[in-house]
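Beneath this line is the structure, given in structure tokens, with notes to follow.
For this view, one protein chain was removed and the others were kept in their places.
Labels A, B and C are assigned to the chains in the order they are written; within every chain, residues are numbered from 1.
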Amino acid sequence: MRTADFVAARLAEFGIEVHRGLAKTGVVGTLKAGSGNRAIGLRADMDALPLSEESDHPYRSDTPGKMHACGHDGHTAMLLGAAKYLAESRNFDGTVHFIFQPAEEGEGGAKVMIEEGLFERFPVEAVFGMHNMPGIPTGTFAMRKGPIMAAADFFFITVRGEGAHGAFPQLGIDPVPIAAEIVMALQTIVARNIDPGKPAVVTVTQIHAGHGTNIIPAEATLCGTTRSFDAAVQATIEKRMREIVVGIAKAHGAKGEITYERRYMPTINTAEETDLAAAAAIEVVGAENVNRNVPEVMGAEDFGWMLNERPGAYIFIGNGKGASLHNPRYDFNDEALALGASYWSRLVESILKAA
Amino acid sequence: MRTADFVAARLAEFGIEVHRGLAKTGVVGTLKAGSGNRAIGLRADMDALPLSEESDHPYRSDTPGKMHACGHDGHTAMLLGAAKYLAESRNFDGTVHFIFQPAEEGEGGAKVMIEEGLFERFPVEAVFGMHNMPGIPTGTFAMRKGPIMAAADFFFITVRGEGAHGAFPQLGIDPVPIAAEIVMALQTIVARNIDPGKPAVVTVTQIHAGHGTNIIPAEATLCGTTRSFDAAVQATIEKRMREIVVGIAKAHGAKGEITYERRYMPTINTAEETDLAAAAAIEVVGAENVNRNVPEVMGAEDFGWMLNERPGAYIFIGNGKGASLHNPRYDFNDEALALGASYWSRLVESILKAA
Amino acid sequence: MRTADFVAARLAEFGIEVHRGLAKTGVVGTLKAGSGNRAIGLRADMDALPLSEESDHPYRSDTPGKMHACGHDGHTAMLLGAAKYLAESRNFDGTVHFIFQPAEEGEGGAKVMIEEGLFERFPVEAVFGMHNMPGIPTGTFAMRKGPIMAAADFFFITVRGEGAHGAFPQLGIDPVPIAAEIVMALQTIVARNIDPGKPAVVTVTQIHAGHGTNIIPAEATLCGTTRSFDAAVQATIEKRMREIVVGIAKAHGAKGEITYERRYMPTINTAEETDLAAAAAIEVVGAENVNRNVPEVMGAEDFGWMLNERPGAYIFIGNGKGASLHNPRYDFNDEALALGASYWSRLVESILKAA
Partner (left out) sequence: MRTADFVAARLAEFGIEVHRGLAKTGVVGTLKAGSGNRAIGLRADMDALPLSEESDHPYRSDTPGKMHACGHDGHTAMLLGAAKYLAESRNFDGTVHFIFQPAEEGEGGAKVMIEEGLFERFPVEAVFGMHNMPGIPTGTFAMRKGPIMAAADFFFITVRGEGAHGAFPQLGIDPVPIAAEIVMALQTIVARNIDPGKPAVVTVTQIHAGHGTNIIPAEATLCGTTRSFDAAVQATIEKRMREIVVGIAKAHGAKGEITYERRYMPTINTAEETDLAAAAAIEVVGAENVNRNVPEVMGAEDFGWMLNERPGAYIFIGNGKGASLHNPRYDFNDEALALGASYWSRLVESILKAA
């Protein structure tokens, strides 16, 4: 909340119109210049709070409960920098909406802002996002047309057998080997059912059954995540999971139940806007420092929901090699700040070119 | 503790010498008659406290934390009844040790009493046990020569892989499918490696891995129990489990560890003492009400440790059909009380026959 | 055929009435003495032809196509010896039917003789069988009341998937991992669904799929055998197999088909006839050389069909330790010949006691 207050105060100082309340702590700053009625949105994710474990940039910690910041303060700073510059220079013709999106999954994020009317209140022809990326050298940008971050679905499976004493398995329906068979069968989805040329992941992250050492439990639970970029692949994964869970449990006289949630859209860049983003990045760091064909990343990003509504492009800004992934001392590389702010500014000035 | 006090007080009232302290709350009453120096032991399990989930008579609850009495108060009552009668009638020649054994696993039980010198302090030529059994009609007894209750071993497995983000399985070593493979492979021990004519059980009662929905955990843990009657079968189970756990984990670049504990001996009746027990039972209820070839039970009983030290016989006394297994309203059938006490008395009078 | 001719010629020489034609090459010799109208049957399996791989005494070769005689010539010789003695001495009162049964599975055997009217044409109050057994010392007999040889069922499974190029698994339904899952799931029948105290076996003896190195086949086939002694166990095995094969195939979009044939009855000795057999054996070799509680054997024997029709007993005659199982040089131990003939003779003389 204090971050949102801070952001709102800065925007107001810069003379930018401030709108609050979307997704509770979301802040949108609106800046007009010239007489043009074109408008674009620039989005930064703003995280004042501990990260939820559900967000999963590839450089996230894998230690539950020991989350670290992943540079969202840097993202906020870069967009504020651009806002200040653009508010002062006003060298563009049209409207820029600076979207400071809270990323906490439970409460808000991109999807909630959209559901609460983001694009109705702030109509834009395109929307842009940017994320820092350790492992990509400082001083460079990277992007790709089409899918750049994956769809992330989550599943929750229950195998209902029948408890019994561990010495009398014949009196129950043991859910443990049934759950094990399901885990093995789930491996065949990626290995057999999906076009090998189309990236897909099915990961069982949890399996739990039983409390005692001599009691066959009545049920086993599993959960996990799937990743894909392609709607048909995503549909095949869900369909196969349902068939496997229900079918294998039934083959053993048990009941298999699955809840399958599509939580993150894939983040899919449109071609034209990716070219615009690349052009702006090239102006900042030169063509030799812009990778226009970075491989897609199986991690997910809720900016996908925005790109599902509007054309746009999501790009990576290099965070250097020094700060390795999953490192508790990870910190945003301040060298990237000026480059990021410049990118945003050039992007606005090139799309909403002043007459 | 109050049960032990009660037992000790009764024994003292009957004029029986009381010894306390073995396995903390164990009570041994010693009664001599005549001049003979033969001695036998009669054991009742005495449970004033909630049953631990580790003991596993077949009629135990399978709901952890909702344990019910399984008639040990009845066992105590029957042996006290016999003690009273024998102390009054003294129609035998030798020594009877009434062994009231606490059954709580953590603190005491048969094994602890033995380790603390039970049979050195109270030397007996044979030891006898009895347990009520729902499902066997009241008014009957059942027994068998050789194994009557199983050996119960317990195992604890850890599969150490390498955590990773759920979207990047290639960066870790996922312990979940490895644990699943191990569960499936363990099924082959009973199905392929053990003589089908020799009863054996391998049950995985718990499997646990993971905390988040998008994080591949670093390890999975499994535990469970195995049952067998035969030393070679037991050895094969342990050997195969070790090979499977270590081997399959290694095949996937993980580390499989197993702790295998032999906690309960099989309860194996000696032939001569089983005949003596049968004869005593027949005197009480008639030959037509004594089943001398009841099937062995995969449940375990720590009386096996006593039979590992001394000859003897462990028999079942029918508890009727009314009180079904695992029933929270299970109660000891009082009709069995007099029959049980008579059995104990006849057994003593026939083995230590008065001149 | 030459064996049947030989047997028929010998019986005729002995003055025994010869009946031929049952199960094509079967021979029944009928010998009456005294005026009694009681009758018993003695059965020997007679093998002039190579053994079919379907018969499965435990000491059979496991090398397909390299079958060896398993002593059926010895069985024939022993029964002929007894026939000769009994025809000469006629020290009994009633009728003996000497049943020389061809054992070739495809054409004949016990089941065919029965279907063709064996017990209508030759009514007997009881029927007896005997088989030599390497591993049991020469000079001894062994038997047990109740089940002595297992029921043998055979199953034939087809998994129908959909062929595809090996590089494009997503275009087909690969039957190979489905068949593998079925194999693993079948292990859980014995391991989880059958009372551990009741012997059972489920063995997949064949799995076949595919012809090329880069073509996913359209189907996989499996076959094998199951063993059991108990009708409920047998029924559970069949039911679980059907559920597993159909259910797991369906869980993967394939079609699982199973043919389950109950080919051999369990061989179950009746109590009274087993006592009679034991008594006869004791007369021949002494009580110390008769094991009345030999463990049941998971192998199958078509004499089970005869015991399904009439009371009787099937016993083992020791063949010594010299001729090990599966040994291509296995030969019938001639020392057993006289003992076997004597057993048959004493059995007849004791059951059909002369006035």
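Please note the rule applied: contacts are C-beta pairs under 8 Å (C-beta built on N, C-alpha and C of every residue); 3 or more make two chains touch, one makes a residue touch a chain.
These figures come from a predicted structure and were not determined experimentally.
Peer 1: Among A:28, A:99 or A:202, which residue is in contact with the omitted chain in the full complex?
Peer 2: Result: among the candidates, A:202 touches the missing chain.
Peer 1: Which listed residue (C:176, C:290 or C:307) would be found touching the missing chain in the intact complex?
Peer 2: Reading the full complex, the residue touching the unseen chain is C:176.
Peer 1: Touch as defined at the start, partner being the missing chain; which of A:101, A:170 or A:188 qualifies?
Peer 2: Touching the chain that is not displayed is residue A:188.
Peer 1: Check each of C:203, C:308 or C:350 against the chain that is not shown and name the one that touches it.
Peer 2: Once the missing chain is taken into account, the touching residue is C:203.
Peer 1: Touching residues of chain B against the unshown chain: what are they?
Peer 2: For chain B, the residues touching the absent chain are 167-170, 174, 177, 181, 184-185, 188, 191-196, 243-244, 246-248, 250-253.
Peer 1: Can you name the residues of chain A that touch the chain not displayed here?
Peer 2: Interface with the chain not displayed, on the chain A side: 184, 187-192, 196-197, 199-202, 227, 295-296, 298.
Peer 1: When the complex is taken as a whole, what residues of chain C touch the one chain not shown?
Peer 2: The list for chain C reads 53-54, 56, 58, 60, 62-65, 150, 152, 154, 163-169, 172, 174, 176-177, 179-181, 183-184, 187, 201, 203-217, 220, 223-225, 227, 297-300.
Criterion: only the chains that are shown with their structure count from here on.
Peer 1: Just give me the whole-number Å value for how far the CA centre of chain A lies from that of chain B.
Peer 2: One centre to the other, that is 56 Å.
Peer 1: Where the centres are mean C-alpha positions, what is the separation of chain B from chain C, in Å?
Peer 2: Their C-alpha centroids are separated by 40 Å.
Peer 1: Whole-Å distance, chain A centre to chain C centre, using C-alpha means?
Peer 2: Chain centroid spacing, chain A to chain C, equals 67 Å.
Peer 1: Can you list the residues of chain B that touch 2 or more other chains?
Peer 2: 184, 187, 201, 227, 298
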